[in-house]
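Chains shown are a subset, placed as in the full complex.
Chain nomenclature is as follows: A and B, assigned in order of appearance, with residue numbering initiated at 1 for each chain independently.
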Amino acid sequence: MEHQLSHVRADGSAHMVDVTSKDTTSRTSRAQAVVATRPDVVELIVDAGLPKGDALPVARVAGIMAAKRTWETIPLCHPIPLGKITVNFESDAEAGTLRVVTMVKTQGVTGVEMEALSAASTAALTVYDMVKAVDPRAVISDIKVLEKTGGKSGDWVAQNPGDAT
Amino acid sequence: MEHQLSHVRADGSAHMVDVTSKDTTSRTSRAQAVVATRPDVVELIVDAGLPKGDALPVARVAGIMAAKRTWETIPLCHPIPLGKITVNFESDAEAGTLRVVTMVKTQGVTGVEMEALSAASTAALTVYDMVKAVDPRAVISDIKVLEKTGGKSGDWVAQNPGDAT
C-alpha cells in the first residue's frame, strides 16, 4: 500500500544558510550596548564599589566568552573561528550611563555582527547583574552594530557610530 | 626561610554571593526587549517571509534555551532549577517594532530576573540575526525587568510594565 507522504511546512522553514562557497576574507564588526542607570551607580561601577565586586573585568570576560559561543546561542549562526575580541567601556557619570563597545575580527566566511552584538549584550547583562541590588530599574538599550568591514556587502558604518575605539 | 605572602586584591573582588541560607520560595520574573526596525520588516517577521525563514518560533526556542543557560553565561549567577519559561511577542507594524516579553518561574533561592532578561535579549538577538539581511540598522532597546514576585525584597513592578502577558 502506498501511503501519502506530506512534506510538512518545508517551504519557508528556518534553516542555516549555505556559506560553503563564500570567500574566506578578513572581516570585522563593532557593536555597542548602553546600560542606563543613575550617576551614583556609574561611579560605583567605575570605582569597583559594588556589593558583588568589580563589575567591569567580569563583564569584559563574560562578553568575550559569549562572543565565542554565539553559534551555540543564536540558532542559525555558523560556528566560525574568531581571531580577535575586545570589550571596552565608556562611562558618562553625568548621564548615568555605561556604554559597552565591542570589536570582533575573523578570517572567515561570514560576518561577525552577531558575535559583536552577543559580546555587547552579554557584557551589559553582566553589568546589570552586578548593579541590580542598587538599581533594579536599570535599562539596557541601543544594542546595535556600529560598523562592519569585509565580505560581499562591503564596508558599512552606522550613521552615529560614536567615537569609541 | 619565611616568604612574605600577599593576598592579591582579595577585598572587593568579584565572587558568587552565598545563597545557601536563603529560603526556597516561588519566584517569578517578567522582562522585555524591543526590536526597532521598519514597518515592512515587522510584516515580514509576522508573515514568516524573511529569507532565513520563520523568525518567531526560532527566537522563542532560543530565548527559552538561553534562560536555562543563564548561569553559564553570566559569571556570578547561580545555577537554579527553572520551573516555567514563556517567550511571547507583540508586533506594532505601524511603529516598526517587535516586543519580546518573557516570563520565568522557579521554586528557588534566588530571583530569576537574569533568566528573564537573558531570554528576552537572546530572542531579540535571534530576531536581529534573521532580519539583518533586510535591515542591518535594526536596534534592540528597552531591555528591562517588568515585574518580579517572591523573595525577601517582596513584589516589585516597573512603572510602565506595559500590557503584555
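Here is the rule we use: a residue touches a chain if its C-beta (ideal position, glycine included) is under 8 Å from a C-beta of that chain, and two chains touch if they have at least 3 such contacts.
Note that the coordinates shown come from a computational prediction; the quantities given were computed from them, not determined experimentally.
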Homo-oligomer size of the whole complex, from 2 visible chains: 6
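Keep in mind that, in the parts below, only the chains that are shown with their structure count from here on.
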Averaged-CA centre spacing for the pair chain B and chain A, given as whole angstrom: 14
Residues of chain B touching chain A in the complex: 12-15, 17, 48-49, 51-55, 57-58, 61-62, 65-66, 69, 73-77, 113-114, 117-118, 121-122, 124-126, 128-130, 132, 136-145, 148, 156, 158-159
